[in-house]
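Missing here is one protein chain; the remaining ones are kept as they sit in the complex.
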Amino acid sequence: MQYHTPSSFDDAVALAKDAQGVTRFLAGGTDVLVQLRADIVTPDVLIDIKKIAGVSDITREGEGWRIGVAVTGAEMSEHDTLGKEWPGLVEAMDLIGSTQVQGRATLTGNLCNGSPAADSVPAMVAAGVTVSVTGPNGERKVAVEDIPTAPGKTSLEAGELVTAVHVPARGKSGGDAYLRFIPRTEMDIAVVGCGVNLRLDGKKIVEARVSLGAVAPTVLLVEEAANAIIGTELDDAALDALAEAASAACNPIDDKRGTIKFRTHVAGVLAKRAAKIAYQRAEAAS
Amino acid sequence: MAFDDTKTEDFKVVGQRVKRPDGVDKVTGKAKFGADAVAPGMLFAAIVRSPHAHARIVKIDTSKAEALSGVKGIVTRADFATGLTGGDLDVLENVMAGEKALYDGHAVAAVAATSQLIARDAAKLVEVEYEVLPHVTDVDKAMAADAPVIREGAADQSVPEGMHANVVRYHESGHGDIEAGFAEADLVVEDSFKTEATHQGYIEPHACLAQLGGDNKGELWCCTQGHWNVQKLCAAMLGLETSQLRVTASEIGGGFGGKTAVFIEPVALALSRKTSRPVKLVMSRSEVFRATGPTASTSMDIKIGMKKDGTITAGQGTFRLQGGAFPGAPMEFTAMCAFAPYNLQNVKQVGYDVMANRPKQAAYRAPGSPMAAFAVESVIDELCKKLGLDPIEVRLKNASKQGTKASFGPTWDRIGLVETLEAAQSHPHYSAPLKEGQGRGISCGFWFNHGGETSVTLALSEDGTAQLSVGTPDIGGSRASMAQMAAEELGIPYENIRTTIADTATLGYNEVSHGSRVTYASGLATIKAARAAVKILCARAAAKWGIDEDAVVWENGCAKPSGPNAGEFDPLPIDKLTRSMGRTGGPIVGHFEATPEGAGVSFATHIVDAEVDKETGQTKVVRYTVVQDAGKAINPAYVEGQFQGGAAQGIGWALNEEYIYGEDGRLQNSVFLDYRIPVASDLPMIDTVIVEVPNPGHPYGVRGVGETSICPPLAAIANAVSNAAGVRLKELPMSPPRILAALEDQANNG
Amino acid sequence: MVEVNLWSGLRAFADGKDCVEVDAKNVGEVLSALVEQYPGLEHVIEAGVSVAVDGKVIASGLTEPVKPDSEVYLMQQLKGG
Partner (left out) sequence: MIHVNTKINGDDVEFLCDPRETLLDALRDKLGLTGSKEGCGTGDCGACSVTMDGRLVCSCLVLGAEADGKEIGTVEGMAEGENLHILQEKFIEHAALQCGICTPGILVATKSLLEKHPEPTETQVRYWLAGNLCRCTGYDKIIRAVMETAADLRKAS
């Protein structure tokens, strides 16, 4: 295995373009190193992007945020303002792994690992986060929901890598939340995850995005679930409709972490609970 | 005091919460565990393992691996002794597959190379041709007529005619007339239960460093619960004379029964012999889960009859235990422990030892007993609920006590079950109010405890301090309790004793640290060895004073005349006697070798409150209290630690831990991410009550405490969850999908 | 003579009896007398058994004394984790 530490994204792209065999980018390494140790993926070329200037910065971008690709979960949690504006996103990132893992894991790594159960991804999808992708053919901006294509697979072309994460402006009267179900209190992979992001006008929900994790081959953005609560004040009927729409969108598998039936049911339960939290946050921000 | 006295009071050191002698080494990182040893010229090893649950090994081609630079040697089954039979053959077969791979992860070859990475790479280059065979991993399916046969002719004569070849042992015991008993009952409840296999989950993977020369003299360093057992088994598997292999036990990073067996040690020795270099072999976590010794999985049927007043009229249990591809599932313990807490006139228990394509089970804390308690105590709880009776009152009414007949036959000696029940009943936890969504459960549990072959030496130094050598690896602080007992007898400060876990060349045979035997048996041996040394000290003083040996007593670390008639002499402190010992008869050493047979049994009662989220099926344990009979707590802090550790492991077993095999017979969850042991945020504080009903078989009344603590939790939590959720859970683990499914079934079927 | 109680699964090897009489002064003699009188029990005793004498479980010792009025139970061999 070759190990490189390029000092610019251009160099990283050049390395990746010329690389023979399996190439991986190393940010926090919390998936790459596990796969290496377990002989799941042994890269021929490993490109550590942490020595590129600016990758560990969280900076204002208009009213929104630009999060560097090597910013860790711990750094996001410790940031003064990010978590006040996007508590759901920061909490979702914070749920990943232990304190130790938080010291290393990144949003970008969580996204590019391609797991349908990645905790930060539904939160990013609900928040409308986009990423910059650079490759041999230049740079493009992609919505987070368009990155994963199947378990372990992404839409990134060979030689392409994510260079920044863009979090939109929070704006007025908005709130987000992410909840996941795990059997223990910590250290598990999500059996079901749900992100909700909404905006109020008075008491009425005027915008909403609802996302689900671990219930399909990729993280889902569920329009029907959002439509179930848009125009409502999140009354019981709206919550029931939300849960029904969330469950209906599920296309999960039976595996060691949960059953189809369980995941489908709990998706609805979490959607309700997350929506209530997002609603309260939006009210508090009004 | 006489040398065979029982001491029950006026303890000076025993009963104190002294600091453990190995504490500093363990908090500074200096303590040397299995993987921490090195040797000059050392090679690193890796094992090639079967990816199939059941397959004939057609061919092993090592040529590509051997061609890799840095590879120094490869071994297969051909490099081990031939002609073994019985248990030794089973162990070898498990350590290195012969004609067939019998489970996913079964070792088929091993490589030694100059680095860990090269060894791992080389292992991937070993080409094994398999003929895949049909497999079975579930206990009930393994007994069914159409199940593939795992090994022909493995059954012993106990198995009744007509059983499937995978049923290899049978047990039946009991007394009275169960049908008459059930007829007497006002209510009979009958139900079936299942538990999945769990793993001891020690944090330290198995590790060893082996050196074996062409002269067949060997040195082995390994983490084990019993190095004499390792010595004996490795010698057999490599065709060595037992005494020519010296085994040193490293610090051990948890065992709980799982390190009573050998897995990698013979392999490292074989590689060392082949390469003429020291070989280090360390398992990965995934190898630990796939290829060491988890518990048996079970399928159980229980039937219990009760009168309206709570009297149990009869109990019947059938226990089917799957213990991997070898005989040995502890079904007889399951059977014998099942009804042990109760005084029953009519009882019958039947056990089946069933083979399946899984790794050979190993002991795990009271092997077989927790599952039995889960099934039996669940049914008793159901009876109490239906008859409107208090679960502790019912258990008290039927409790085993001194003079009653045990469910497995004999009459009980002094036991402490009633005391634990009474202490639980009067504990504030039992009467504390519950919140909405919470339920309370209680359960009793029982374990036999064990004595076993034991050898201890206590050598006095010239300054009056003592070196205590014991042969039972210290898995939970036993060096402290041994030193406490020695200090108590010698009348010197605890700090003046240094306890060492001696290697196999230094002491006589010591049985494994299992069966909760260490504080009991090594403790008893320590006391007797100290008394032997004291006897010599007294004789030296008598000689000096010119009086009879019997006229000298030992008090507070000094020899004294036994009374005015013995003469008037100033007390002689220990250091005065030891300083001159070279000139008064030679070194003073006390020793003791025996197989103590008085290990007192131990009972416990646990109380637990659980909260169930009925929308997601998630359970949270919100309060937990352990009440257990310790006989006499030598170091209460470490007794509490055993209580708490057993409870925590039981919580994991009850709620989340399980072996998950796929349709392909491969283990799906061989990492801690998916084999879910409790993490710190899962648990509440675990309250403890130490009951002390002295064991007549120990000089201070000690009963083993390590194992009984895992017997009640499965049932106690099942009872709490069932009360909280309003539905009876009959299968472990009580994972969220199972709880939701049970709630749904209940809603659909009323 | 001492009465020895067998676990019921052993009846098949002891002419259907679950309590037999042997002439023995210690545990070892109990076991050898059992094998002598009921050869079918040999495999069980060879595989390893424990013996409870007056409520005390003798896990392995053969020299523990047995009196004519002792309560003796043959048990499956005890060990632990």
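As written, the chains take the letters A, B and C, and residue 1 is the first residue of each chain.
Keep this in mind: contacts are C-beta pairs under 8 Å (C-beta built on N, C-alpha and C of every residue); 3 or more make two chains touch, one makes a residue touch a chain.
Fair warning: this is a prediction, and the values are worked out from it, not measured in the lab.
Within the whole complex, touches from the chain that is not shown fall on A, B.
From the set B:Q649, B:N695 or B:N719, the residue in touch with the chain omitted from the display is B:Q649, counting the whole complex. Touching the missing chain, out of B:F11, B:W412, B:F569 or B:F672, is residue B:F672.
The hidden chain makes contact, of the residues B:V48, B:I252, B:A296 or B:V691, with B:I252. Touching the chain that is not shown, out of B:K32, B:K308 or B:K386: B:K32 (per the contact rule at the top). Remark: the residues of chain A touching the chain excluded from display are 1-3, 26, 28-30, 33-34, 36-38, 42, 46, 48, 50, 72, 74, 97-101, 103-104, 185-187. Of the residues in chain B, those that touch the hidden partner chain are 17, 19-20, 22-24, 26-33, 35-36, 38, 115-117, 200-205, 251-256, 282, 284-285, 475-477, 635, 637-638, 640-641, 644-645, 647-649, 671-673, 677-681, 683, 685-686.
Following the convention adopted for this analysis, only the chains that are shown with their structure count from here on.
The touch graph of the protein chains shown is a line.
Looking at which of B-C and A-B shares more C-beta pairs in contact, the answer is the pair B-C. With centres defined as mean CA coordinates, chain C is found 26 Å away from chain B.
Here the CA centre of chain A is 44 Å from the CA centre of chain B. Among all residues of chain A, none touch two or more other chains.
Not a single residue in chain B touches at least two other chains.
Those residues of chain C that touch chain B in the shared complex are 5, 7-9, 13, 40, 43-44, 47, 52, 54-61, 64, 71, 73, 75-76, 78-81.
Listing the residues of chain B that touch chain C in their complex gives 156-158, 170-174, 200, 256-258, 260, 332-333, 336, 348, 362-367, 408-413, 447-453, 514-517, 595, 597-599, 601, 697, 704, 707. Across the interface of their complex, chain A is touched by residues 120, 124, 284, 286, 615-618, 620, 655-656, 660, 668-669, 671-674, 676, 678-679, 681-682, 735-737, 740-741 of chain B.
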